[in-house]
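All protein chains but one are shown in place.
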């Protein structure tokens, strides 16, 4: 972390706080009945999305999952449009047609949250293939969960990316559960990163609550991808604070487990580290906390005030043209 | 091989010869226009199917592939019915409805050749699950090719079999090619057996032209499965003599490669070994050669003389009942 | 037989429970149906959810982890395993959480489960059930709200049923489990909390039988699944104007009870089909084609289809409410066929 500039440290903290603020607020709004549908929150996993995207430019790509809010914010999607999308408003990222599970911003390289587990793998091979054929230096990071690791698409994608040396980083977010099913039940491998052997690519596991560890692992993998040497598999081990989706009673979590998780909070860990080392000051952090809260307040106000899409909108955006 | 009885040696040789005879004849008949459709021949891979099935009883199961003739004969399916099926005759294993790619004999544990690459993996988990739930000692061997190793179903199946400790042996027949595409191009792994690491199960590669090596590797895996310890991944490296399907000009084979393959003939290797060690005599082998030829002659005659199915048969066997 | 009021969810669950008691070869597999490997929950005799929407709640406690199995997110593997197990002696029920996920595992359903028997010349039997959630109304957007039963109905070798009430939910599930062919059982999310009378004992509604949900003489409305409820609402509305609508609920789409549908059309001479699925190559088109081919002379007006538009399912409540067929649209269509 020595070589991290202060600006980067500030950026990392701000993104993590923005995500946490966004998610805590979304949880509230869902409970108040203001946000409909299936909402999967990222709180607790901030260090992964932010540690990854700190290595990427706007021209790089990510493919996301059903739990995509954190990836979006880390990649620079506007929280206003995101919140409006959760409300199903016309001003949302997808004009209200996608909702939480389909937020996307192709221009910023965010190729979409996805409702289908493991679907991002093939899509990531696609943006990777585009970059390879056009000879750009764009890298694609494919986020997928521990549960997604058991979906055939991920196997096919890692093999394809490996034989074609595609500039893709396969980033497994192992938060210990696929819905209510623990990874130690659904996954036969000791570590999901062991599966790199199956594709003869580098693979390692890192602490997903340590943004510095995530950053370093990914920067190495991104550099390798940009050098044209192909994909890497990185497993980030962490946890989620909220249920699988809002409404989940979380009976499958023990109290011990919840306490352990709280003790590993990625944002607290970051604060502790930068304060101890005098890299950032209490004041600098407090300013960001305030700004993050304000940004999300504004996002909620924006969403509340925005209009719903007009009924005719049901029929548009299916095709570019349909004779 | 020390512990192999003479009967078993005779059985192994007979099965290998029957397969070779069946396939060489099928190639001829296809060339003569007597067998229609897509025909994928097993010649060259006899040591795999036979070395595997020598470990199985009639109550055990196999799932097969598009290249299934050898698996069928090794598992004890009647060559007469098989040949009649290739002709599309009413007396065929499937009454002419399936053809080469769908020969099955569920009562003998042959759960079907399959036209879909990688489809046998999930089916094998199913017969394995049945045995596990009913508490029988039946084992299922899932044959799949090197090309099939890149299909998502195989990944899902090996993981599922591993976490449920299903009595399944995953038997990869690596003949070096998926159609015209060489394994070193389509497969990122050094050895396909390396993928066992991804499921934390035993995995090894053996010489698929050495029936004794195949037999030993599989007997260990079958014993493990019967002990309830779960699946094993075995890769058998070999080759095929014929094209991918009949009609293939095989331009992708070099002359050197063809010569190397001929030098590794699994049947010649077996003969050499048993004769050198005096385990079987020239006469014993010659008798089997003659019997095998006669069996296939009879199978062809049977197929030729059998009637085609009646037109009404198109409509039957879709459902057990359809109100 | 005593009859209680149960929710659709309870009726569905009861059918599986009674069949699993009756036949030890019936097993159940799916994602999160048993609650992972949660020893602390098992200790309390609980599971986590009993399936995302609680359809299988309580079954693991009664039947144990051998017969009620959580699966990884590997639909091809576990649904294919159901096919393999069915053809070797079990009667598996596999839960495909949302039908929208069929795209990752359809081969095992349509090329394996549906075709083994035919391709093997009748030498295999594949008695299995895939139960799966369909339909809009949950604001679940494009990948969690589809119907898609027309696709399964298109496939020879599959049977398809779409229950609409707690009563037929139970009877059709028992029928599906006892059926010797692969059956796809479609559960509309929005129906789960609806309730109605359900007999206590174990009864079977045979596949291939439609139900006339309302007798009428002026027009036939064939309505699938949840649409039956909307059609009955529309019928009440129209009754105020003295229009007497007959509502036919096919219950099974394959086999389809063609005679009940055709008899109704021959009686009323007017046809409206209500289908929440997308319109092209849909059940709505199939039923209209059926009537045009077989009751042409009896039709006094052009049949009408009330379906979702040819678009994915939108997320926003403002859009999804327009997307899903409504009682008002059915009323309109009935007036049109009577005009």
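Should a chain be cited, it is by its letter among A, B and C, assigned in written order, with residues numbered from 1 in that chain.
One rule holds in what follows: a contact is a pair of C-beta atoms (placed from the backbone, for glycine too) under 8 Å apart; a residue touches a chain by one contact, two chains touch by 3 or more.
Here the structure is a predicted model, which means the values were calculated and not measured.
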- Query: When the whole complex is taken into account, which chains on show are touched by the absent chain?
  - Reply: A, B, C
- Message: Among B:148, B:169, B:217 or B:303, exactly one should touch the missing chain; which is it?
- Response: B:148
- Note on the structure: Sole touch to the unshown chain from A:26, A:52 or A:123: residue A:123
- Query: Which residue, C:132, C:164 or C:282, contacts the hidden chain when the whole complex is considered?
  - Reply: C:282
- Which of C:14, C:31 or C:107 touches the missing chain? It is C:107
- At which residues does chain C meet the chain that is not included here? 76, 100-111, 114-115, 118-119, 141-143, 150-151, 153-157, 254, 256, 277-278, 280-286, 288-294, 296-297, 299, 301-305, 309-312, 314-315
- Message: Touching the absent chain: which residues on chain B qualify?
- Response: 36-38, 88-89, 94, 96-99, 101-102, 114-118, 147-148, 150-153, 177-182, 184-187, 248, 251-252, 254, 308-309, 311, 313-315, 318
- Message: Need a quick check: the contact residues on chain A for the chain that isn't drawn.
- Response: 61, 63, 92-98, 102, 104-107, 111-112, 114-116, 119, 121-130, 132-134, 152-153, 156-157, 159-160, 163-164, 316-323
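Convention: only the chains that are shown with their structure count from here on.
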- Message: Report the chain whose CA-based centre is farthest from the CA-based centre of chain B.
- Response: A
- Query: So, what's the distance in Å between the C-alpha centres of chain C and chain B?
  - Reply: 40
- When centres are defined as mean Cα positions, the distance from chain A to chain B in whole Å is 45
- Item | Inter-centroid spacing, chain C versus chain A (mean Cα positions, whole Å) | 35
- Taking each residue of chain B in turn, which ones touch at least two of the other chains? 152-153, 156, 159-160, 163
- Residues of chain C touching at least two other chains: 71-72, 74, 76
